[in-house]
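With one protein chain withheld, the remaining protein chains of the complex are depicted in position.
== chain A ==
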């Protein structure tokens, strides 16, 4: 991790930062040989003044320091179920033993490492703080993030070990046995559809480098991560912090120094964790090269897997697990040759469509400035997947927000995989009209959500109603983007882990958890009277962006909001849907009738007609696909559905 320039580049440097920036830099620099001497703790020499900094325990694991987590939302619901997540952010997760980390440096928390290395240069060159996945952060959030991971790294490490063991146990392919027929073939197939079957190995975040030969920052960094981390950035950070150091007065200097120390501590812990991750990834690769895993077997749904998924999937297993649990690999295996990604994509040749126009509009507006989407080649990939899907699913075509979802997928999987994962999301996990032209099911879900909030947190809706801001206005973005960019990246990924396994009820659980965790703040804001409806809206909308403590959020989602079986959601959907469908049809019909009289001007206040030639096609298309809805979308196994609710 490029923690050194993270400090320097992202915050106000202070005199104290001179030392600490250099210290963090040294910490990071030691990762050069850190691979080799992982056991040697580089931290002592990186902290120039250990005695003045009682907080600066270099061992994150021996210093859980819950105070260092700035996340305002601490879990109000103590978790009675030890299996389903710690209510302590630094992990009461079955953790081998305290202080054991030095002996398990190889615990591969491989999450993030390649990304970090890849965009470390970006970060230092632009000075914009980014999270470990390359997304921009505000300076405050960058700090919050660093603080969180300082105490979270060892949880990630432990998780990787557990998953590796699980995958090896369940998915081991016996010598000579064919790799589990078609199914695993499908899973393993990289972007080039012609590639023969091969079992999978765990992957670093973006593993499609070889498949498409792209030069994307992430994949390119996969192998050179240690040196990337170590060589360039630290020196830079040093220089930067020195040159920029202002001269604050004594008091603020003291405060700043203190803050800097806390930060540096977090950075150090992060550097250390990253180093461990790098090592573990290499190890995992080596291990899996020897004993390949059959993903269909390894990640077949079962209670044990579900519990593990709820606790989070390690980054390198995510693509494989998502493809299995979402049903994407089954969709792909069952597809006829005509439905194959490459075949569908070939149909797009020379074609133009409304969907394509809109997709082209959005390519540059999907995570602008994100290092992995800078390259034209990566944008081309995003375009291909979206275009191919618009051909596969013509009732949907393309809906804004799918661009964000697919880009997010492509950061960690091949085009082919993203295509099928998108298909599974829209066709198996969500109701059919979520992204369709009518978006009826999306509206329905917002109403369902509003009703759930009213039932579970009755004090809230009146606040929003009084301000004329329906809460759905805020939450529709959460749902439509599947929490991409609404919450921090790792938190989104945790939502996805559970969503692909358990289906759309997870979106509700997370939304309810978010609202519940902000309830006190919202109540306080409302009583302050100083705030307008719009400001309330924006404040609430921005709150989730700093929910770095994904464990606490997911724990709250599973255990803190009461019972919410998929069946209940389906019932509510079924009840609300007819009205919303009717409203939509009325609307569409009105446009169609008006369309009959072209050319007339539109007096705003009058009752005259207008010209709506363009609406015609859209409206009728909508009506024609509107009756094919599917309200039984939760694919989760309903028997174990809400096991945590009752506990």
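What we mean here is this: a residue touches a chain if its C-beta (ideal position, glycine included) is under 8 Å from a C-beta of that chain, and two chains touch if they have at least 3 such contacts; residues count from 1.
Operating definition for what follows: contacts and distances are computed from a predicted model.
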Name per UniProt, for the chain absent here [options: "KLLA0E22045p", "AtRab GTP-binding protein", "Ras-like protein YPTC6" or "GPI transamidase component PIG-T"]: "Ras-like protein YPTC6"
Contacting the left-out chain in the complete assembly, out of A:157, A:372, A:425 or A:442: A:442
Touching the absent chain when the full complex is considered, from A:462, A:520, A:534 or A:578: A:534
Chain not shown, touching residues in chain A: 358, 361-362, 364-369, 399-401, 403-404, 436-440, 442-443, 446, 468, 470, 473, 476-477, 480-481, 532-535, 537-538, 584, 587, 590-591, 594, 601-606, 610-612, 614-615, 618
